[in-house]
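The complex appears here without one of its protein chains, the remainder shown in place.
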Amino acid sequence: MKDLFRGELIRFSLEEPEVRAQAEVRWQRDTEFNRLADSDPSQLTSEKKIKEWFEKQSETGPKADRYSFSVRTLKEDRYIGFLGLWVNLIHSEAWVGLGIGEREFWSKGYGSDMMRLCQQYVFAELGLQRLSLGLHEYNPRALRSYEKCGFHLEGRTRQDLMREGKRYDSLWMGILRDEWLQMQNGEHQ
Amino acid sequence: MKDIFTGKLVRLSAFDPEELSKALPRWYRNSEYFRLLDASARPMQSSKAASKWMEEEVGEMLLQSYYFSIRTLAEDKLIGELELDVVNWPGRDAFVGLGIGETDYWSKGYGTDVMNVLLVFAFTEINLRRVSLGVFEYNPRAIRSYEKAGFRHEGRLRCLLNREGRRWDNLFMGILREEWLALNPQ
Partner (left out) sequence: MFDIQTQLYEGQDIRFGPIDHEKDAEIEAKWTHDSDFMRMMDTAPARPMSAALIKKQYEKLEKQIEESKNLYHFTVRAKTDDRLMGTAAVQRIEWTNGNAFLRLGIGAAEDRGKGYGTQALQMLLRFAFAELNLFRVSAMVPEYNETAIALLKKFGFTQEVCRRKALERDGRRWDFYVFGLLKDEWQDRARA
């Protein structure tokens, strides 16, 4: 059987609450990172509070509709980011959100590798029918990356975000199970 | 629009802890009833204890468990309980457990009707691919009812139960979505 948690450049893991908090408290200070990854306004939370929040997740334990991964590089074993899945069990589809907090790993294919590993997990382990994501119109790097991974641009909500005094569209993308399977077959030819 | 919760004799309705905390302890005083449903006797429960247990248990399980009351269409009478537990989401497989507590309604097609309604819910509303169940070898009435609903036999755990000084098997049955569709073209 294939290794679900190992890609070409990165692997999935789950880091300890202290480790995650230490990294996130640093990453949150990079407002460019936050503006690319998130719609929520940038804010600064204490490491203590972040750690508590991760520890609370341990209390409830793993849930069937929520998957959290830490991302580490294979070569240097550096902890560079995260990937999360929100699953709608009834309709067999999921939303993915990801981020690379360590800037030096931007634009080097790490995001695409994370996304491909995520797609494999969603279709080969969770057995879902669809994977969706959203991104900002001012994030062309992500758009290109996701298109390469087989996501289709399905729509945009016009000017639903405001930053630096300007309004921006949000983009919505999705990939269907059959489309992903076809891509897999294509790769093996 | 179709009301998927309504069958020919019964309808599924909400699980009302207050109503069921009174009905369940009463049904479970009939040892024939609990011996058909449960592998071993639970301690007799007061309505108060049952109510508390229900609030705790039902509250916890919401992501993968569906609870219903069974009511007759004719008199709107509460006659039984129904539970569907998704045991594996990727496989989209759930176990169903049903019990008709009011014995006057046994052997009159009520159980089969409940199961038919439940399968519509399972396959067309929560999009399952499989419904499974366990049934004791000494419950031929239920086995026949499940066969009529389309469940197929999948084996038995030999001598699982020890009751009245002898051993009994636990049968497993299952129905796949494609099998159900063939029997019930949509």
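For the reader, a short list of remarks on this structure follows.
Going in written order, the chains are labelled A and B, and every chain counts its residues from 1.
The criterion applied here is as follows: a contact is a pair of C-beta atoms (placed from the backbone, for glycine too) under 8 Å apart; a residue touches a chain by one contact, two chains touch by 3 or more.
Model, not experiment: these values are computed from the prediction.
Within the set A:E8, A:E104 or A:E125, the residue that contacts the chain not displayed is A:E125. Considering the full assembly, B:C159 is the residue among B:A14, B:A49 or B:C159 that touches the omitted chain. Touching the omitted chain from subunit A are residues 1-5, 11-17, 54-55, 58-59, 61-62, 64, 67, 69-70, 123-127, 181.
Listed by residue number, the positions of subunit B touching the unshown chain are 39-41, 87-93, 129-130, 132, 152, 154-162, 167, 172, 174, 176.
Simple rule for what comes next: only the chains that are shown with their structure count from here on.
The distance from the centre of subunit A to the centre of subunit B, with each centre set as the mean of the Cα atoms, comes to 40 Å.
Residues 63-65, 89-92, 125-127 of subunit A are the ones that touch subunit B when the two sit in their complex.
Contacts from subunit B toward subunit A in the complex involve residues 63-64, 86, 89-92, 126-127.
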